[in-house]
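To start, I am sharing the structure in question, which I have written as structure tokens.
Note that this complex is displayed minus one protein chain, with the remaining chains in position.
Take a look at chain A:
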Amino acid sequence: MLATQKQRKCREFTGPTPHSVAIKAKMPSKRPAEHLILERRRQEDLRDEAIAITNYNKMCDLKNDWERITDKRIQKNTVTRRVQGLLQQEKFSLEDRRQKLRNLLEEEEKQYLQQMEAQEETTLERQAKMRERAKFLKEKREMERQRLVEEKLDQQWREQCEELRSNLSRRHLDEVCTERQEQLRVKEHIKQQREEEERMYAELYEKDRLAKSVREEEEAKAQMERNREMLETLNLQKAALEVQKQAAADLKKEEAQLLREEKELRKIEEQRAAEEKVRKQQEMRSDLDRSIRIKMKKQAKEVQEELALDMKILEQLLQESRNEAMESIQRKRELREEQQRFQEYLAREAEREKERELELEQLIDVEVQKMWAKRKEQWRLEREARHRLMSDVLATRRKQVEDKLAENLRQQDVIRAEREELAHAIEEHKRLDAEHKQRIKQNNLAYQSDLDAQIDYQYSVRAQQQDEEYREYLHGVQVEEQYQEKLKEVLASPVINKMHPMKRAHSTRKQQALQQEEPQFLLTGQKL
């Protein structure tokens, strides 16, 4: 879009030439002239209206609040009032009920009291009852008296009636007899029973005794058995001890043997070493000898051979010379010279040979020495090996021996310990045995003392019994005497002051009658 084409939104309009600008005229204002005043008035009106409404609302709120609070208060008060009323009513009804209850209980109590009182008797009634009771008692007493009288009358009649008495006494006698018989029978029966019982007890005792003796026998047997067993055990122990001792001795012997063997071994070793030395020396010697011999032989042979050859040559030469003797003495001479030279030469040669021989010998010597050294070395090694082997064997053997020795010692220790233990056990056993015996002895002693005490007690009881019997006898005698005396006294004064009044009256009457009749009869009557 071009700049010129740009629409303008303002009132300026550019002309065709530069700096030619036109401004569009403004539209006149739509608002009236007193617009601000009017506006102000309108706003004030609005404000007034708002204030009025607020005031009105405030008023209404106040009224509402008041109404609500008042309503609430009224309601609350009403409720409170009603509750109070109800409570009051409840209280009243409770009071009412209490009152009722009080009345009821009082009434009831009164009623109960009345009833109680009604049950209680009045004075009159009591008097009547007492009278009744007195009457009843009186009647009862009267009745009792009547019964007594009747009884007494009956008694009197019985005493007076001779026939009845004789009859009764006979009956009584019969009864007594039968009862006595019964008594005797019962006594017999009791006696039999007692005898039976005693027999039974005796049997029981006998059985008991037999059982006891059997038990004792068994115990003795058991004791003997135990002792025998003990003896066997002891013997066994002794044998074991013996065996152990033997074993110890054997071990000692073995030790000695071992020591001896060791010694022998050492000796053998030493001997062997000496032999070895000797043998080595001999060997050396023989070697040396042989080498010398060989050398000598060789030399001799060589010399002989040479000599033989020389001789042969010489002979040949001599033969030739003889053949040529005729040839020329000159020549002979020459020859002799020659021979002499030759001999010289030979001598020289022999000398040289000898030297060579020596040299050879030396050479051989070196060779032999070398060989020897080698052999010696070998021997040495062998010997060392042998020696080592031997020492090993010996060490092993020694060790074995030592071990055996140690074992031996240990075993000896063990045996000693066992022996000590055994000795201790035997000691203990002896002690226990002694204690046991002591206890048995003490028991026996206690039993003896018990028996003694029993015997003593029995004696004392018997003595006391005898004493008692004697005292009783004395007392009996005394009583008898008193009785006799009293009897005599009574017989002398025949008046009984403790008598039934009726009987007394009766007797006095009788006495009077008798006195009137015959005064002397009285004594006999009383006695009867």
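As a working rule, contacts are C-beta pairs under 8 Å (C-beta built on N, C-alpha and C of every residue); 3 or more make two chains touch, one makes a residue touch a chain; residues count from 1.
By our rule, contacts and distances are computed from a predicted model.
When the listed names "Nucleoside diphosphate kinase", "DNA replication complex GINS protein PSF2", "BING4 C-terminal domain-containing protein" or "Molecular chaperones HSP70/HSC70, HSP70 superfamily" are checked against UniProt, the chain not shown comes out as "Nucleoside diphosphate kinase". Within the complete assembly, A:97 is the residue of A:11, A:63, A:97 or A:135 that touches the hidden chain.
Only one of the listed residues, A:14, A:43, A:80 or A:115, touches the absent chain: A:115.
From the options A:38, A:105, A:329 or A:432, the residue with contact to the chain not on display is A:105. In the full complex, chain A touches the omitted chain through residues 94, 97-98, 100-102, 104-105, 108, 112, 115-116, 119.
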